[in-house]
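Only a single protein chain was left out; the remaining protein chains are all shown in position.
Presenting chain A:
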Amino acid sequence: MNTLIYLIPIALILGGLGLAAFLWALKSGQYEDLDGASWRVLDDEDCRP
């Protein structure tokens, strides 16, 4: 029972971090062009993102 006191918050915080990361990615437009992103990763010319 004692371990739960910090394990549960840790689990929730980690999950929340994942959610926050997804929301950030969505806001910064990383889901705007999924087809393009799958090609860009193969592009050799490393230029601006």
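Criterion: a residue touches a chain if its C-beta (ideal position, glycine included) is under 8 Å from a C-beta of that chain, and two chains touch if they have at least 3 such contacts; residues count from 1.
We take it that contacts and distances are computed from a predicted model.
One chain of this complex is left out of the view, and of "Multisubunit potassium/proton antiporter PhaE subunit", "ABC-2 type transport system ATP-binding protein", "ABC transporter permease" or "Cu2+-exporting ATPase", the protein name its UniProt record gives is "Cu2+-exporting ATPase". Taking the whole complex into account, chain A touches the unshown chain at residues 1, 4, 8, 11-12, 15-16, 18-19, 22-23, 26, 31-36, 39-40, 42-43, 45, 47-48.
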